[in-house]
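Missing here is one protein chain; the remaining ones are kept as they sit in the complex.
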Amino acid sequence: MIIVMKNGCTKEQVDHVIAAVEEKGLGTNLSVGHESTVIGVLGDKTRLSVENLERMDGVDRCVPITHSYKLASREMVPEGRRVKVGDVEFGGEKLVMIAGPCAVESEAQIMQAAEGVKKAGAQILRGGAYKPRTSPYAFQGLEDEGYRLLRKAADAYGLLCVSEVVDHADLEVAGQYCDMIQVGARNMQNFRLLRAIGKTGIPVLLKNGIASTVEEWLDAAEYILSEGNPNVVLCERGIRTFETATRNTLDVSAVPVVKENSSLPVIVDPSHAAGKRSLVQPLALAGVAAGADGLIVEVHPDPQNAKSDAAQQLTLAEYEQFTKAVSAVAAAVGRTV
Amino acid sequence: MIIVMKNGCTKEQVDHVIAAVEEKGLGTNLSVGHESTVIGVLGDKTRLSVENLERMDGVDRCVPITHSYKLASREMVPEGRRVKVGDVEFGGEKLVMIAGPCAVESEAQIMQAAEGVKKAGAQILRGGAYKPRTSPYAFQGLEDEGYRLLRKAADAYGLLCVSEVVDHADLEVAGQYCDMIQVGARNMQNFRLLRAIGKTGIPVLLKNGIASTVEEWLDAAEYILSEGNPNVVLCERGIRTFETATRNTLDVSAVPVVKENSSLPVIVDPSHAAGKRSLVQPLALAGVAAGADGLIVEVHPDPQNAKSDAAQQLTLAEYEQFTKAVSAVAAAVGRTV
Amino acid sequence: MIIVMKNGCTKEQVDHVIAAVEEKGLGTNLSVGHESTVIGVLGDKTRLSVENLERMDGVDRCVPITHSYKLASREMVPEGRRVKVGDVEFGGEKLVMIAGPCAVESEAQIMQAAEGVKKAGAQILRGGAYKPRTSPYAFQGLEDEGYRLLRKAADAYGLLCVSEVVDHADLEVAGQYCDMIQVGARNMQNFRLLRAIGKTGIPVLLKNGIASTVEEWLDAAEYILSEGNPNVVLCERGIRTFETATRNTLDVSAVPVVKENSSLPVIVDPSHAAGKRSLVQPLALAGVAAGADGLIVEVHPDPQNAKSDAAQQLTLAEYEQFTKAVSAVAAAVGRTV
Partner (left out) sequence: MIIVMKNGCTKEQVDHVIAAVEEKGLGTNLSVGHESTVIGVLGDKTRLSVENLERMDGVDRCVPITHSYKLASREMVPEGRRVKVGDVEFGGEKLVMIAGPCAVESEAQIMQAAEGVKKAGAQILRGGAYKPRTSPYAFQGLEDEGYRLLRKAADAYGLLCVSEVVDHADLEVAGQYCDMIQVGARNMQNFRLLRAIGKTGIPVLLKNGIASTVEEWLDAAEYILSEGNPNVVLCERGIRTFETATRNTLDVSAVPVVKENSSLPVIVDPSHAAGKRSLVQPLALAGVAAGADGLIVEVHPDPQNAKSDAAQQLTLAEYEQFTKAVSAVAAAVGRTV
């Protein structure tokens, strides 16, 4: 950490700050320049709080030099982590394709979806059981019954399955039925949930919050990793910006930024970013071209009558065409589907 | 709701959409203009999903006309709701002053804080027991013991108290100790928590999410109201923008916007918006001038050694001066402290 | 346009609004629903101002249904426009590759750059003559001499050239030397400049403003088109968001959104969006995968010693490798380089 002193600070103030740092068993390095005085802190910065230092007389601000996440960092596993879910592996040459409806609505619906996405080449079936909805008056999902039907459909067609958990209290049930659990954008900083997942070994798909920086996203992953669960796959699903032409703005740069800073695999969710069917394929292709390790896409046997997110769900036929387009781009960047 | 048809849609497509709407028992109103064809939907729009309609051939988009929240709306209680917490009332002429440390750190600390803020005129003592922190390696609060100490300090000095609940599982304990519970920015869309609070009658301070629109904020309040708890006080605490000079951007406009659209009282949290002590007072005064019904401010007997948020906490002496400045502005807009 | 009346508006207010609309020679369509009263306006909405209507008693708000741009719209040229610059065509199967240094710094530098990018397959040489810089103390470009050297280098290696114009007063000189002129992000709403360019027939590369919506971007294009110059190519160069890991956030969705709403070709500038060399290629590939009609990339013979934007400029060797990667993805989406 670097402590930047105020222009015109006194020698006494500098000495006082140095003393405060050294009292914590840390080293210091004083640099007095023409325009600014800066104190470098040497040692384990977790012993110091930026904010407490910023209270001290003569201190202008502190500049952190290292990330707060450690286990999630690239340095920790320079070759990159791979996360296995059943016989599927995230982070290898082969992209992982996850598809299925926004919500599990009925046995017939999820069965039909499973059959279709399997045929198109997906390996993991998605389907929401607990749906976080902006309005209390909107469809909230089939809850535990949703998990059960999802499992049944996945088994019927030789697929793995993933579904969202919105609360640590549901984790046990979800873990019985799902091969992988999803933490949605609204829960990226639900630290109780993250810790609880960290105490299991279950693979987790961690979406970014719509207003979270990549740094905060990796800090959230660190919550899970630091509890002992290394099976974290990140999922970029769009951020909130001023643009209104799309529901959210897919931050495709997040893919290479994650790859540079973290060892975790990262996939892309073009459906939620776009909010509109016609944009799903271009955004998916962009994600793969930028280096994503897989895609999660909303596909419904009858989107017209879907109970949620109808506008962005692909039909089974569209998904089949979609996977062909993805294959071509994957091959162009040295990956397979 | 208004259904805007695509330029060049066919008569058949229009008929098909009208039939779909009328099948749900709703009326329609067709308007064929030079540049656009628009279908107005008459009746209870909750029977229809925007997204399903947007899937139909020939439909460009749907434009909602009414809000999704009802109970939280201004129309429902045109004169404005008042929320009582003990003998304190939010929404009346008198501003409610909430103050105390970011986190309860020890009995001595919270006792000293309580004494100081009481002396300066605050009515409600704040103090975090469960602290949601970006990094897993940061101080996470005293948990239940924090609630207990907060209550003890409040009682010792004749104050009410408020503390954050980060999970529905903690609600019962929190309810035993606190007069009001706070839902923080990260949990504004933790719908499980909102529903659980809605089932109690406990007064709640609902902060906005850092990337939530006012509309979504009122939808979150609706979750609580629709479960039967009308005691919701909103709290503007800043939004995330591109600006880096402040930790968040206080959206002071949200105060009059809430007043126009909702019946709920709204207070301002200048401490979290600013992230910096020197900005707390100007932002607090701005909030009061814009019509806020109260203020929640972080005050610590020894900010220099605070375990969290040190940079933005006022000293007890600063808070005393602060309340005088607030009083003057309150009087200028016809309010009292 | 749709006029949404306030809840509880009177019949007189409705009649008054209808009269105001009809007075302008426009038709109306009244729709009285359970929860809302809406008046549709039929005819040429440019005769009416949204804001004036919003002043009328009983009016809640107006909702525009059609875009304000016409000539730039997809409807105007459903098959898409193609823009020719010399023998190069934007909007066809073949991607247009533009490359060169951030700024023209010397004859030797631009000559070397031209030789390198030509060899790698670029068709158009870029190089800034007038550089808009955030600080007045930063290098501001060689000005007119920059245009001259750029032309010389382009001619020497059989390339076309493009350079930014920051002011209408420079347009004549720029037009003498450049085959295409660029309007940068900061000038996207410099309407005087846009109009002046519109009065020439010179091809123009119009970057989006960092905080402009796609709608406003197309409105800016409309300024040029409406003056008689149809040779507009759009260039997505990133938008400003809260994320700090990249200089700007490449809004890759803007590519398909532009394709749906506008007839104009659109290319991507990964260099300015990323602000960092290692991200340039992933973002470029993402742009091509999403459907971009070309790429503009900063390439410098000696980035280490560049006078501006050093961090994001590719070396000539890197650019050669880069074009191969682009070719592969282009082929995967049915395009050529």
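Here are some notes:
Note that the chains take the letters A, B and C in the order they are written out, and that residue 1 is the start of every chain.
Just so it is clear, contacts are C-beta pairs under 8 Å (C-beta built on N, C-alpha and C of every residue); 3 or more make two chains touch, one makes a residue touch a chain.
All of these numbers come straight from a predicted model, not from anything done at the bench.
Within the full complex, the chain left out of the display is in contact with A, B, C.
Only one residue from C:Tyr69, C:Phe90, C:Tyr147 or C:Tyr177 touches the chain missing from this view: C:Tyr69. Checked against the hidden chain, the listed residues A:Ser226, A:Thr241 or A:Gln281 yield one contact partner: A:Thr241. Residue-wise, the contact with the chain that is not shown comes from A:Gly40, picked out of A:Gly40, A:Gly92 or A:Gly175. Taking the complete complex into account, residues 211, 213-215, 239, 241-246, 249-257, 260-261, 273-274, 278-279, 282-283, 285-291, 325, 328-329, 331-333 of chain B touch the chain not shown. Where chain A meets the missing chain, the touching residues are 2, 4, 7-8, 27, 29, 31-36, 38, 40-45, 63, 65-66, 75, 240-242, 244.
Taking the whole complex into account, chain C touches the unshown chain at residues 46, 49-52, 54-56, 68-69, 132-137, 166-169, 186-187, 189-192, 195, 209-211, 216, 219, 222-223, 226, 240, 277, 303-312.
Here is the rule we use: only the chains that are shown with their structure count from here on.
The central chain of the assembly on a C-alpha centroid basis is A. Chain A and chain B have CA centres that are 26 Å apart. A separation of 31 Å divides the Cα centre of chain A from that of chain C.
Residue positions 240 of chain B are each in touch with at least two other chains.
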